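Structure below; questions to follow.
The other protein chains are all here in position, but one chain of the complex has been omitted.
Labels for the chains are A, B and C, by order of writing; each one numbers its residues from 1.
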Amino acid sequence: MTEYLLTYIIFIPLLASLVVALLPKRFADSYRVIALVALGLSLVLTVIGVSSFDSTASGLTNSEASLQMVEKVEWFSVNLGSLGRFSVDYFLGVDGINITMLLLAAIVLFIGAISSWNISKKRKGYFSLYLLLSSSVLGCFVALDFFLFYLFFEFMLLPMYFLIGIWGGPRKEYAAIKFFLYTLVGSILILIVMIGLYNSVYDPVKTGAEAGMFEAAASVTNEQITEVQKQVELGNVESENIVKSFNMISMANETNYLPDSFLSRSTGAQVFGQSARWMAFLALLIGFAIKLPAFPFHTWLPDAHVEAPTPVSVVLAGILLKIGGYGMIRTAFSFFPDSAYHYSWLIGFFGMFSIIYGALNALAQKDIKKLIAYSSVSHMGFVLLGLAALTVEGVTGAIYQMFSHGLISATLFLIAGVLYDRTHNRLIENYGGLAHQLPKYTVVVTIAFFASLGLPGFSGFIGELMVFLGAFKSASFIGAIPMWMPVVATLGLVLSAGYYLWTLQRMFFGKYWVKDAAWHDNLKDLTLREYLMFVPLIAMIIWFGIFPGTLLDLISNSVEGFTHLMVQAVK
Amino acid sequence: MPVEHLLFLGAVLFCIGLFVVLTRKNAIAVLIGVELMLNASNINLVAFGHFDPDFLQGQIFALFVITVAAAEAAVALAIVVKVYQYFQTADLDKISELKG
Amino acid sequence: MISLLQTNNASGLKDQLGNLSEDVWMLAPEISVVITLLLLLGFDLLFRKNKETGLAAIAFCGLASTFTLLTFQWVNFSTDFMVMGKLLRYDQLSLFLKLIFTLGGALGLVIATRNENRNYLFRSGESMVVLFGLLLGVFLMTMSVNLLMIYLSVEVVSICSYILTGILKGKKKSEAALKYLLFGAVSAAVMLYGISWLYGFTGTLDITSQAFINGLSEVPALPLAIALIMTLGGIIFKLGAVPFHIWSPDVYEAAPTAVVSIFSTLPKLAALTILFRLVNILPAEWFDWQLILGVIALASMIFGNFSALWQKDVKRMLAYSSIAHAGFLLVGLIAWTEAGNTAMLFYGAMYLVMNFAAFLLVAIMEKHTGSSTFEDLRGFGTALPFAGVLAVVVMVSLTGLPPTVGFNAKLYVFSAIWEAYQVQNNPVLLWVFVVGLLNTVVALFYYLKLPYYLFFKAGPETISKKLSATDHIWGTIMVFPLLLWFFQSEWLMDILNSINFVF
Partner (left out) sequence: MTELNDFLTPTAFNPLIYWVLALFALPLLSFFTSGLFKGKAPVWSGFLLAVNTCLSVYLALQHWGLEPGVVIKGTWFETGSTAFTYSFLLDNPALIMLVIVNFISLLVHIFSAEYMRHDKAKPRYYAYLGLFTFSMLGIVLFHNLLFIFIFWELVGLSSYLLIGFWFEKKSASLAANKAFIMNRIGDLGFLTGLMILYTQFETLDLGALKLLMGDSRIEDGNWVINYLKNGEEVIHSLDGRWLSAAGIALFCGAVGKSAQFPLQVWLPDAMEGPTPVSALIHAATMVAAGVFMLSRVFVLLDAQALEVVAIVGAITALMAAVAALSQFDIKKVLAYSTVSQLGYMVLAMGVGAYDAGLFHLFTHAFFKAGLFLSAGVIIHQLHKLETDEVKFNTQDMRVMGGLRTYMPVTFFCFLFCSLSLAGLPAFSGFLSKEAILINTHAWSVEKGGGYYLIELMAFATVILTAFYIMRAVMLVFTGKFRLPELKGTPEIVGKLKEGNMTLLIPVVILAVLSFSFVFGASISAEDSWLYQSVRTPRDTWVPKEYIAMSQAEMLAKAGTHHTWLEVLSVGLALAGIVIAILIYKPGAKLAEGFDGKREPVSPIVQVSFYHWYQDVLYTKVILKFILTQSKMLAWFDEKILDGCVNLLARTQVVVAHLTGMFDRYIIDGFVHLTAFTSGKVGQLTRSIQTGNVQTYILSAIAMLIMLLLWFAF
């Protein structure tokens, strides 16, 4: 039943995008329906996938055995002579780490589609780009071939560029270009490492088949694989028979690195006088830290958020940022656990710093969207801190934080959108006492703010708690980051309470007042469509805050496998 | 005559040609400079051909160069004429609309 | 002929002549080009009016027959051998390049038909004749293994280019032609001077002969460097790389779009082949050409990319981008591995396709807006979304981002250089690798400028909203492969892999 599920999930939006692009303008009203139906279908399929996901089957993140819903077809295999075969697979699959991200993406994209309902400018372009973006985002989370992953990763940029650049606010061009360039710098860094990794990693199964060690690659036993690895180790396999691989799961397995290859752990090669593996790790880390975004690579975020239309902000904050964190887990940390350990202090420090820096910046913002953007920087700092801890709790917390921030930041940007829709103004100082005029909206805002500042009972708390517990434990458990880091990072909690409550107090409490009297007539309370977005989001935020087991059951085995590999590598 | 002298002559001629190319302002004069440079090479080729008595490749090469130079000169002059039509001058300083 | 005389000792003149007549079959494609050229000339002389159709028919038929002959040769003769008494070399490398050159020529002609000044190229028989002369020249360049032949073929291409630049009316065109000519003549003279020294060092013009290699091995480093670098000068001029790149922006801006599309591709790749043949016989111990070419490649990328940033004209921007691409093409060569060569060829072929697609779209834009400056292209994409989207795809491909074949090309080239770095540990390679890839970011700046103006800026309402059916079709035909080959690059790669680079 779940055989081609992932393919369906990715390609339904793509197909819908084509349909929207090809439908004549006469059917302009149906574009949004198509988008909603396509993403709804993807969401339903995702939920089916999640419910049929067997968490007990997942384990070590460097073994294909722990994957589910695997689809692995050779996509293309190019012979590059002495470079060996350039083999790219259409390789999809989920384990505990990405199934949560897939779920999040499907949810947020669907909500984004609802939020796009009243887009009126150039609808055809908008919806086909939005669907294209959806498709690549979903693909990015389930692709397990580095090339495929990179394809989806890069493919997000263009739709995003146009979505911000055409449908955005006053400084949209600047924001769009800034977003694109920033991310591109990151992806070039990733590309550099991808090329390096590709030259260092081979696929034992295909190599064995190519070298004639066994007949078909279909039914290969572990012994045979070990045998192939042994033969490669001894140099008995001809270089043109070695099939190099982009398989991200293989890349996480030390035994798949060619002996004497550049990034193999045993070689100890150096680049610019530093260990090649360290440099490669740093490149990947920075590449994804830009996406995350962590201090000091975050300055694209406020601009992009402020200028982007509401649904795009929602998708950007809700999902795109998570690709940064997910990418780190799946690539940087998995491929180079030793380097991750070596740099954990640095990562932890930047995580801690981002938390406080983002929060302090949020405190000074006048534009509510910018405030939320900086709060995202602050919250994504927890992801870095949790990952740097290299403990089960820390990594779990990081993933949980990503999931929960996805829901909460989506809600927050929708909130900003509600106000912007009505008055086309987002400055905090222009409002006062909105609670009188918009009581229901105020309730939603209060819930979202408290969820975001990490109040127990909401999903954000679980993520942050786990990060703190894991980060503190790290020092005595594995020695990755010192104990003072999480302790200092707790300051972020106070600051986040500070800026959220201050905003609440300034905008919603006190005497009712808006700067422009003309706004008053437009200030109507929430509409049905808005309820449709807020109610499910808030319900999920609360559900995952009270029953974290729903999500943790999915991820815990994979995280344990992941940290197990980390610990092994450090030893 | 030792071959060094010939080579020295070639080098001097090349430099003079280059100098002319760089300093004269008239297009025709620049072309003459190019011819000088080509001839410097020809001298070299012929001089080296001296050591290649079996095949005389140098001399033959020189003949080809002369032919090509003639063809080039023909095209060049045609273009100069055309340029003159538009600019009413062959002064290279004044022919500088395209830049940047 | 000279080399004919060289082998005189071994066998009789009669055998030689017999061989020569056999060689003629190996040169069938070139002969086909020459015959077409002559037919065009004759037709042009005989008919006075309404020549367009006739000339076009002859040209396309000639290209078709050339293409057929080349395919025939590709399929049936896969061995490498010298023809014309070691002046030329028949091998798969040259065959492949000639194939894509023929295609390129045809695409150039197609672009010519897209222009507003319809069929301008076909109206004057001379330009058609010269165009085929240029084609012959690049054919010969790909096969040249003799210094004389190298000089001659380069000059053939150059002289044809001068004429093509200046043959049509226009002040700018004549100025560009003159500049091009003077600059080209000087580079040729510099190259010739270098060649004369190489001849002096070795006593032979045949670069494949052992004598040439032995001769070079005895020369001290400095004179050798002078001679080789001067020789490189002329080749780099054709490649359009730093420092002999300065002509290209002016010429690209002035010359007709169709001609530029050919200038920016065929001679570049042909020059690359010569460079390839030359550096492959030079052992790195005597001459660190990897360093020289590395510096040239980096300088080209940086110069090309940075200069392109502030250009106001699409064609001029593409000229600078072609300088940068020359640098990227060199990257594959610098790797100095088989994979590098394949990757270089792949990049070359893809660059050709991308560039023709780009110029086709420029031609279409020129037709609709009457200009190729960014300012005048404002709102073009909004008015003509299809053409706009195609332009975006081409620009993305030129930048080298997925999902376009430009990405594969860059990926292969840089994979090759990474692998070469792993093996050779030459720090130059690493610099080329890192700086080259980071250059992509700079490139994005100006490539994105086009979509930016096309879509983000509001343009005048005057842009005609109707895209002709032919434009639709040609646009799709040219752009679609850029996407298709991203997913199926092995089709081309398999062909390239059959090329034997050893000689």
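Operating definition for what follows: contacts are C-beta pairs under 8 Å (C-beta built on N, C-alpha and C of every residue); 3 or more make two chains touch, one makes a residue touch a chain.
Remember, predicted model here, so these are calculated numbers, not experimental data.
Across the complete structure, the visible chains that the omitted chain touches are A, B, C. Here the missing chain is touched by one residue of B:Leu7, B:Ile43 or B:Ile95, and it is B:Ile95. Of the listed residues A:Phe214, A:Trp345, A:Trp502 or A:Trp519, the one in contact with the hidden chain in the full complex is A:Trp502.
When the missing chain is restored to the complex, the residue among A:Phe141, A:Phe468 or A:Phe534 that touches it is A:Phe468.
Of the options C:Ala56, C:Leu103 or C:Ile229, the residue whose C-beta touches the omitted chain is C:Ile229.
Although one chain is not drawn, its touching partners on chain A can still be listed: residues 178, 181-182, 296, 299, 357, 360-365, 392-393, 396, 433, 435-436, 450, 455-457, 461, 465-466, 468-469, 471-473, 475-477, 486-487, 490-491, 493-495, 497-498, 501-502, 504-505, 508-511, 547-549, 552-553, 556, 559-560, 563.
Counting the whole complex, the residues of chain C in touch with the unshown chain are 178-179, 182-183, 186-187, 190, 221-222, 225-226, 229-230, 233, 242-244, 246-247, 288, 291-292, 295-296, 302-303, 306-310, 442, 445.
By the touch rule set out above, chain B reaches the unshown chain at residues 18, 21-25, 30, 92-93, 95-96, 99-100.
The criterion applied here is as follows: only the chains that are shown with their structure count from here on.
If you average the CA atoms of chain A and of chain C, the two centres end up 42 Å from each other.
Centre-to-centre, using mean CA coordinates, chain B is 26 Å away from chain C. Rounded to whole angstrom units, the spacing between the C-alpha centres of chain A and chain B is 64.
Under the contact definition stated at the top, not a single residue of chain A touches 2 or more other chains. Listing the residues of chain C that touch chain A in their complex gives 337-339, 341-343, 385, 392, 396, 401-403, 407, 411-412, 414-416, 418-419, 421-422, 430, 433-434, 437-438, 440-441, 444-445, 448, 451-452, 455-456, 487-490, 493-494, 497. The touching residues of chain B, counted against chain C in their complex, run 7, 10, 14, 17-18, 21, 27, 30-31, 34, 37-38, 40-42, 44-45, 47-48, 51-52, 54-58, 60-61, 64-65, 68, 71-72, 75-76, 79-80, 82-83, 85-87, 92, 95-100. Residues 2, 5-6, 147-148, 151-152, 155, 158-159, 162-163, 166, 171-172, 174-179, 181-182, 185-186, 188-190, 192-193, 195-197, 199-200, 203-205, 249-250, 253-254, 311, 316 of chain C are the ones touching chain B in the complex.
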